[in-house]
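As you look at this complex, bear in mind that one protein chain is not there, while each of the others sits in place.
Labels run A and B following the written order; every chain starts at residue 1.
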Amino acid sequence: MATASPRHSRAGGPPRGRRGLTRRQAIGYLGGSAVGALVGGTTLATATACTPPETPTSQGDLNLWTFADTHAGWFMEMAKEFEQETGIKVAVSLIPGSVLFQQLLINLKAGGLNTPDLCDIEQGAFGSFLIGRSVPFVDIGPALREKGYDKQLVAGRQALYSWQGGVYGVEHALTPVTLFYLREPWERAGIDPATLHTWDEFSEAVRETFPPETRALPLPGHDVMLRQRGGDYFDAEGRVTVDSELSIDTMEWLLAQEKNGTFARPPGWITEGLNPAVWAEFRANKIVSLVSPDWYAGTIESQADDLVGKWGACPLPAFEPGGRRASCLGGTGLTILKTSKRQEIAWQFLEFSMLRVPAVIKRYKAINLYPPFIPAWSDPQMHDPIPFFGGQDIGALYAEVGEEVPPQYQSPYRPQLTGQELGPRMLDVYQRKRSAAEVFSEVADAVRARMERGGSVG
Amino acid sequence: MARTLSTKDVATDAVTPGTPTRRRRRSYVRPRWTPYFFIAPFFILFGIFFGLPTVRSLQMSFYTERGVDTSAEFTGLDNYATLVRDPTFYKALVNTSYYALGSILIIVPLALSLALLLRTRGLLLREFFRLSFFLPNAISGIVVAIVFRLVFDQEYGLLNNWLLAPLGLPKVAWLADPAFIMPSIILLGIWQFTGLNAIYFMVGLQNQDPGIHEAATVDGAGPWQRFRYITLPLLKPTTVFVVTFAIIGSYQLFAQPVALVGEGGGPNRAGLTLTMYLYETAFTNLDLGYGAAIGYAITVIIVVLSVLQMWAQGFFRKESA
Partner (left out) sequence: MSWRRVLVYLTLTAAVAVTLLPYVYLITATVKSPGEIFELPVELLPDAITTEHYVRLFSNELIPFARQVLNSLVIATLTTLLVLATSASVGWGFAKYDFPLRNVLFIVLLATLTLPLQVALVPLFQMMVSLNWLDTFQGVVLPAGASAFGAFFIRQAMLSVPDDMVQAARIDGASEFRIFLTMGVPLVKGALSVLAVLTFLASWNDFLWPSIVLRSAERQTYPVGLANLIGFYNTEYGTLLAGSFLVTVPIIIVFIAGRKHILDNLMLGSIKS
């Protein structure tokens, strides 16, 4: 081997023959062993990470993904019972919502890499999975119809997971939106909000009876009010209706109610929703009620537990006499993935946990989501007095307005409309920088353009 | 630059005068493919994982492929036609350009000033200063943004409570008010990247021949004149380098705004950058063909801007070594 020509002399090295380790050598050995450990560990870790991770395939195992810890807890309960009855194990994984849907989408695009058998999909994210020639979820419509479940589930809620004739999920929650009100200030004012049957009556009563700095409630969501009136961002055929007259009129109505003192816009309400500043106003009785879905109770409790027990609930005032007194907001559907190799068993578990009265009641007790499963509504266990509402039988209210809960239609472009087009522009409307008509038609045009662009889309 | 050996020299056994001729111990002819052997690993990897996708990206941009289960359908220039009429793309373009302009206009002078300060003769703790300024650049964009969420928080943030409030200014909603979102991102960029550029400038300053400076001083030039007529012009290659890479980096900004205001860009999409839009289109909306088109648009913009900038600074006038 040819030797290299004379090395550049190293400054500061010890003369040969000196005993003991120089600092350089010590660092050298340390470094060497560190590198050795590194290389060893690296090789080991790499060897295990060179192939995509395996999903458990042991016979009988089911994988269920969810993003809500309340759902996860309840599913694990159900899994235990299911295992006792059938011997099949169900593994429940909790993945944050900000990650779950995107991850699932890309995994499906990659051909079903690391996908679960069952997955909770939030209604707002569901639409994205509908783009394409086929839906990656199993169409459980036929199975539902076969056993008559379709009549037992509130149709309007199932609309959220239906597309072009197929039904792809089962809704967890009815999400009835009613009026939550603080009993005390209303009692002091001498009104029972349940007697105010229309929004006009409500407005008038509030402005006449309450002191001027007090407002009835923070601005309800535009989509919530739109649905109460029977409209929505899309219609049943998937056409964009966010720029309809009804929609624009609803927005203007909201703004007018804010102007005339009925509705409030507390600090941070539009961008964050419920936040400490809002609760401060509640406590000071500057706001006395809230348009709220049932599942908000948990949020309210965690943010302002001193107010627990002080609430009452009643149907929403309607827009016209005899009109709808409830709306809907939110929802999560349990789906079965087409990539699952155990679809039969997955359906068994779905049926077991979501379509039996005892299971549904258990879920209600555990996580306080009023179910869209009608047979459960008449069960006495659904009519316990609820401490949050000062002992009111909330089940009776929800059962009463349950069938009035309006439909909410799904579309492949719903997530893009709400998240990417409408959401960012709403602030301008609320701050009255731009008119609702202008913004809504801009949004509608943008979404229609997306829908109409070429390609074989579903 | 040392003269490089060419394949021919050795193969024909050329002998330079003065060297004793040796008997070759063995007949060794270097194969012609030797250089290719050395450059192969790099170019193979580069070709497969960068060259190929770049070409394919162009091809993909002529197809429409959307959703989970679709096949790519040829639609020619449709994606580009959509791009040109896409208001969100323009919003992202404006936002990103705002960031680029804002950050570069502030970082470059700031970094240069810092470099000049750090070059003060006999400065104590120079290493500590250099390291401290370089540190932000060494931290992941995600981590930086996480920390700055704390800094920019309206109620409890550092900026509002320790700077604005004591000065009697109202607490700004840095991350919620559309007018302040991009300024926050720019501030973050300044914090993170000034140090690195200061070090580049230090190198440029160091390489300047002190003889010229001395001559100028002898001639009676004051510090400001020296700076303006000697230091700055001699610094041009460094400045071009700094600005070029600043442009490239700015237009690729992704991690920081995502962690600060979310993937969608926050209220009014004020924080949406071009790369965020690309990511959203391709991986959230699963609109791959259009995403590829956006990718190409970003690239064209970056290349054009870089070349323009280099030309504007006179980079092409002189043949570079």
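What we mean here is this: a contact is a pair of C-beta atoms (placed from the backbone, for glycine too) under 8 Å apart; a residue touches a chain by one contact, two chains touch by 3 or more.
This one's a predicted model, so the numbers in the text were calculated from it and none came from an experiment.
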item	value
Identified contact with the non-displayed chain, of B:V68, B:A100, B:L114 or B:A246	B:L114
From B:L77, B:A138 or B:L232, residue that would touch the chain that is not displayed	B:A138
Missing-partner contacts on chain A, residue numbers	1-2, 4-5, 38, 41-42, 45-46, 49-53, 95-99, 103, 106-107, 109-111, 113-114
Footprint left on chain B by the chain that the document does not show	1-7, 10, 22, 24-26, 28, 30, 34-39, 41-43, 45-46, 49-50, 52-54, 56-57, 60, 114, 117-118, 120, 123-124, 127-136, 138-143, 146-148, 150-151, 153, 155-158, 161-162, 191, 195, 199-200, 202-204, 206-207, 237-238, 240-241, 244, 248, 251-252, 254-255, 258-259, 274-275, 278-279, 282-283, 288, 291-292, 294-296, 298-299, 302-303, 306, 315, 320-321
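Heads up, the rule we're going with is that only the chains that are shown with their structure count from here on.
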item	value
Gap in Å, rounded to a whole number, between the CA centres of chain B and chain A	39
Chain A-touching residues of chain B, taken from the complex the two chains share	64-71, 73, 75, 78, 82, 87-88, 176, 178, 264-269, 280, 283-286, 289-290
Residue ranges of chain A in contact with chain B within the complex	102, 105-106, 108-109, 128-134, 136, 268, 271-272, 412, 416, 419-420, 423-425, 427-428, 446, 449, 453-458
